[in-house]
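What follows is a short report on a single structure.
All protein chains but one are shown at their positions in the complex.
Then we have chain A:
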Amino acid sequence: MAGELVTLQLGHYANFVASHWWNLQEEYLCNGSQVLKHAEINSNVLFREGLTVHGQPKYTPRVVLLDLKGSLGSLKQEEEHQRTQSAQLCKTWEGPLTTHCTEAAEKNEYLRDLKKHKENSIRREVLRPRAANDTRSWSSMESKVYWLEDSVTVWSDFQRVPLHPRSISILKQYSHEGESDRLATFDLGFQLLSHPDVAEDFEDRLHFFVEECDHLQGFQLLCDWEDGFSGLACRAVEILHDDYDAKGVLTWGLLPGPSQTKVPGRNFNHVLNSALAIAHLAESSSLLCPLSVCPSFKCQPSPPLNFPHIQYQADMKYHSSAILASALETSTLPYRLHSSPASLSQYAESLNYCGRKVAVTRLSFPFSLARGWCLPDALTKHDPETSWQYLCPSGYEQNERCFTQAVSLRGVSAHQSRGFVPPGKEPMSRLHTCESGESVLSLYLQTRYPNTPNSVLLAETPIHVKTPFPNIFSSSIDPNGYLGEEKRSAATAVRQVSALTAVQSAAGLHSSLQELCAEATRFASSMATGIEQEDLSNALHSLCSLADNYKFGFGESDLDESDSD
């Protein structure tokens, strides 16, 4: 029996990632109204069943999201209501009334088609409730290939899964664009959510989703680290602790790719914000996973990650967030299956021994599998160096060692998962002799990471990368996600792919956290951060001791380094 989770999305990039994530899960809901019972993945963990205004059941994610004013685009915060005269809308005033309209935000091609489809299906339901051929417009929309790169500016431009009206909270105090009123620093964010009105609204929204849960597992928190949402997230976790202690909190800190502005790299504010966020969140969350396609905490611009079979623009939020979302969709499986062995807190506990609260995520996406291959074939050809990328800095150039890891592989069907050895023939490798997919993967990991505790999970369900997932796959991937012999034509999109993730308590974090600490200390002395000097140095100190938790042995790695010097 898997309990419910409530998700918090704090910040614009967090919403980008989460939008993609919800879209990836839409396949498990049947037309957004019914949960498939036979599915492997238990959608009730993240989704709730509610009622629409008309009393029909409707599935929406159990989520509270925060963003700044001006960031919603064409997404309506309230439910649709009948068009009425403005005089009728305002019955609370008998004096003069003026109307000020912002220029209507234009919906892009995808949202227009989606709206048209929804209206059609409602009309059809009203006219002929049992019409059989109502899938026509849907399938035509499904097969259409969209290129939304130019028309996506905010996350709502590709939000396909409907959200509950209680989910969307817009902070009026700061604006999303423009130069003034920016939520730029950790302290501003922390103060903002400490304001009684803002905090009360946040608690009320949270309460709405939590109160109806019978067996609350905990919370998932996605937050931006570069801007003031870092501080806001810290305050949010404090609120979670005050109200719902003993529940697990799994936090992902998101750093967008290289910025599109002229200034390359991250500025000192970004570095300080992330340093403070890690220091605070590592203390208060059960597990903390930084995620980014740009593997650096530091100011210097670093080249974005390369994935074989994926062509993407790292500076485009729409692209980079899609990759992070597929990592989330895969790595969170351990507590989201019907057969889930563990709850979120147990999952986190298996990875956070000895105060090692920070974990890195590795992603192989798409996991290379050719038609006719079995899992052992794929793993023997799998090259972690190039295809299993670290989604956050972890000092990987030095060592691949880690303390514990949780590995999830999805999109490999049961008959594919074990090798077939024809009688009388030598098996191609030891992997081919294993009895089950799980043991194949465990054996592979044991060979690669000797003496590291692993937990392994295999799921058959692939990632459904339907529109509005960007078309970032290279032409060597066929529509079913296999490595194809022939090139896929541009008119067909990839429908599903498989993926492999590992969440690791990696030894390399020692050096990268220390680097971050050093970098932050350098700026901290020169910058007015709005934070008491003492608090700041305390935070940096705890960051340093956090880094020390990742030393292998007793100062052994230090010795190694001095030897090689």
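Please note the rule applied: contacts are C-beta pairs under 8 Å (C-beta built on N, C-alpha and C of every residue); 3 or more make two chains touch, one makes a residue touch a chain; residues count from 1.
What we mean here is this: contacts and distances are computed from a predicted model.
Of "Chaperonin containing TCP1, subunit 6A (zeta 1)", "Protein translation factor", "Vacuolar fusion protein CCZ1" or "Membrane magnesium transporter", only "Chaperonin containing TCP1, subunit 6A (zeta 1)" is the UniProt protein name of the chain excluded from the display. The chain not shown here is touched by just one of A:Asn120, A:Ser302 or A:Gln346, and that residue is A:Gln346.
Within the entire complex, the positions of chain A that touch the omitted partner chain are 50-51, 53, 55, 69-70, 72-78, 81, 86, 89-105, 172-173, 175, 177-181, 200, 203-204, 207-208, 210-216, 242-243, 246, 262, 343, 345-346, 349-350.
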